[in-house]
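For this view, one protein chain was removed and the others were kept in their places.
Chain lettering (A, B and C) follows the sequence in which the chains are written, and residue indices restart at 1 in each chain.
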Amino acid sequence: MIEIKPYERDVFYYETDKMGIVHHSNYIRWLEEARIAFLERIGLPFEQLEALGLMVPVLHVEFDYRLPFKFGDRFRVEMSISKFNGVKMNFEYKVYDVDTDELRGGGKSEHCFTDTQMNILRLGTQRKELYAQMCEAIGWDPTK
Amino acid sequence: MIEIKPYERDVFYYETDKMGIVHHSNYIRWLEEARIAFLERIGLPFEQLEALGLMVPVLHVEFDYRLPFKFGDRFRVEMSISKFNGVKMNFEYKVYDVDTDELRGGGKSEHCFTDTQMNILRLGTQRKELYAQMCEAIGWDPTK
Amino acid sequence: MIEIKPYERDVFYYETDKMGIVHHSNYIRWLEEARIAFLERIGLPFEQLEALGLMVPVLHVEFDYRLPFKFGDRFRVEMSISKFNGVKMNFEYKVYDVDTDELRGGGKSEHCFTDTQMNILRLGTQRKELYAQMCEAIGWDPTK
Partner (left out) sequence: MIEIKPYERDVFYYETDKMGIVHHSNYIRWLEEARIAFLERIGLPFEQLEALGLMVPVLHVEFDYRLPFKFGDRFRVEMSISKFNGVKMNFEYKVYDVDTDELRGGGKSEHCFTDTQMNILRLGTQRKELYAQMCEAIGWDPTK
């Protein structure tokens, strides 16, 4: 499997809520930040996908909150692609505290591919070249 | 089961993203809006819970996106409590388009109860009065 | 001047920050919510403007924070158009606590009009019909 530098950054003040911890909705945004950085690092920058008329909407997202992040913390997202078949692409995420290496939470997301009109695409048959490029970037063998 | 008026409102412009649809992270916020309105409507306003030193952090959240919402749409959240035992409280949500009554997505959330120091509480033994009040509000029989 | 029902709603939990008050950035979003409701109420719904290929980006925004809003509060935005000449449209806002009628803050925003390619439009010459409609909705005499 490909080794990708994990995404990390400091918690923003405006991400906290009145409980004094990061509001749970923001983790869903962190997953997106990490996902976009991940795709860029494996050679599939989102801007390029969108320039090809490809959109990658979210079908499902979930997150398990173990320990809260606070302002002053720095988080790191380790992630991998758990499924890719040209119709769906799924990711798994683990979110760590950078200072302690403690696992603070984890999640999953499922995605499909559409054109700019939101019509679902089967990359294997409708965008063969891009599909081959993505398989290679991901380290996937499409013939299996 | 108790009949509660569903939560609804218009999509905000700032909730959209460059795909022209509501960004997926905002649905997680909609669930919170609906949850807080729901608790208020069954007689458990969040302000009152917090005034009692009770916090209700999120342990897990998930959402299935079927059809996107756009600016100009109005959404309605129908929800119910799927579990309550004084240690955990789980909710289920369905999100509809108000104009068409179309089901656009659905999700779940799991919560626990803590004091203001984030120590987990067992309401049944540690906050008996509040637990009885919550059971009654929810229409739950704690003796079962 | 036209009398328009002010925009109001409850503060959302996720709008608070670790100071326990509404994060200051959210007031800028409240102004947008109020502005869109205002335009709809005077007969210029944003969806319709966008359907005509018109975008109304923000050129300037400012806000004075007097007293913070907290979760549990309900806010009301009273606003008016302070300038409209077919090239720019400016608004002024006052934000009140609904329960106490206390003025909690106020702001301004400046906008221009563009086509979907972000080219600036002069409505008076380039979109005469829309300009006339807007002048009428706003109660503006374009001949002055």
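Note that contacts are C-beta pairs under 8 Å (C-beta built on N, C-alpha and C of every residue); 3 or more make two chains touch, one makes a residue touch a chain.
Here the structure is a predicted model, which is why all the values come from computation and not from measurement.
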Of C:G43, C:P57 or C:G139, which sits in contact with the chain we cannot see?
C:P57
With the missing chain put back, which residues of subunit B would touch it? List them for me.
13-14, 16-18, 20-21, 23, 25, 70-71
What subunit A residues would touch the chain not displayed?
9, 12-14, 29, 32-33, 36, 46-47, 71-72
Residues on subunit C facing the left-out chain by the touch rule are 19, 21, 24-26, 28-29, 32, 55, 57-65, 68, 118
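By our rule, only the chains that are shown with their structure count from here on.
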Just how far, in Å, is the C-alpha centre of subunit C from the one of subunit B?
30
What is the distance in Å between the mean C-alpha positions of subunit A and subunit C?
35
Quick check on subunit A: which residues sit in contact with 2+ other chains?
21, 25
